[in-house]
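Before any comments, here is the structure.
Omission of a single protein chain aside, the complex is shown with its protein chains in their original locations.
Coming up: subunit A.
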Amino acid sequence: MKLEVNKLTGGYGAELVLDGVEFSVPSGAIVSLVGPNGCGKSTLLKLIGRVLRPRAGDILLDGRSLSAFRGGDCARCLAMLPQHRHEPAGLSVGELVAYGRFPHRHALGLLNDDDRRIVDEVLAMTRLTALRSRHLSTLSGGERQRAWIAMTLAQTPRLLLLDEPTSFLDICCQFEIIELIKELNARGGTTVLMVLHDLNLAAACSDQMIMMKERKVYCAGAPRNVLTVQNLRAVFEIDARVNYDDAGCPYCLAMGSARPRDRA
């Protein structure tokens, strides 16, 4: 599903967090949003995910304005994993994943055979089948994160928004999550837009990167063109070296802060 964002402005109350943001995500692409803390990445995701309303500008899904969708219709094609979520006591993995079918629910809110098949598939894909009756509170951080992602997958979205899906996970769990996202993208053509803090991970797994700075998109494009020494200095205020692996994918090595001492 193609996503276009036009001159988007928004924020909380009087505070403006995004100011005239413009970019587009081609259908079937994996795109990472990167940028320093407070640059508006999460806010942008919340605006696309309808948690916040834009002050101005437009968000288009396959050319159709987000404001023209009814809530339920939107949730059937767009799923979002926010950072803030709550795990009720005694909630099991299977129950959580089944809640992902909520936008597709039928009379009386019961699951039909289709729903059950999708829940089973998603559990298998996220390797949670053996854990389906376990309570969320008894899982490790990586398993828990997979369970929440499984819930969004059960929504069978065509566009998936993920806010920091790999934060607080060890390096192996991070790769598990990224491989899962790539598999999903390759298998079903799901378009993915995610906020990542690890620049090298973002460069390695994304078709495109969007780098944000102070309420605006600073630059966007192939990782090769975004992850450059100049951009890292301008946006993150770091001195960094950028190298390329055998496939030509860039990776960076941060050498130190480039922030002027008196300002820090």
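The definition used in the following text is that contacts are C-beta pairs under 8 Å (C-beta built on N, C-alpha and C of every residue); 3 or more make two chains touch, one makes a residue touch a chain; residues count from 1.
Simple rule for what comes next: contacts and distances are computed from a predicted model.
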Unshown chain, UniProt name, "3-hydroxyacyl-[acyl-carrier-protein] dehydratase", "Iron complex transport system permease protein", "Menaquinol:cytochrome c reductase cytochrome b subunit" or "NADH-quinone oxidoreductase subunit H"?
-> "Iron complex transport system permease protein"
Which residue of A:Gly10, A:Gly49 or A:Pro250 touches the chain not shown here = A:Gly49
Contact with the hidden chain (one of A:Gly100, A:Pro223 or A:Pro250) = A:Gly100
The listed residue (A:Leu33, A:Ala79 or A:Leu131) that touches the chain absent from the view is A:Ala79
Identify the residues of subunit A touching the omitted chain, counting contacts across the whole complex.
-> 13, 46, 49-51, 71-76, 78-92, 95-96, 99-100, 102-103, 105, 109, 135, 137, 152, 155
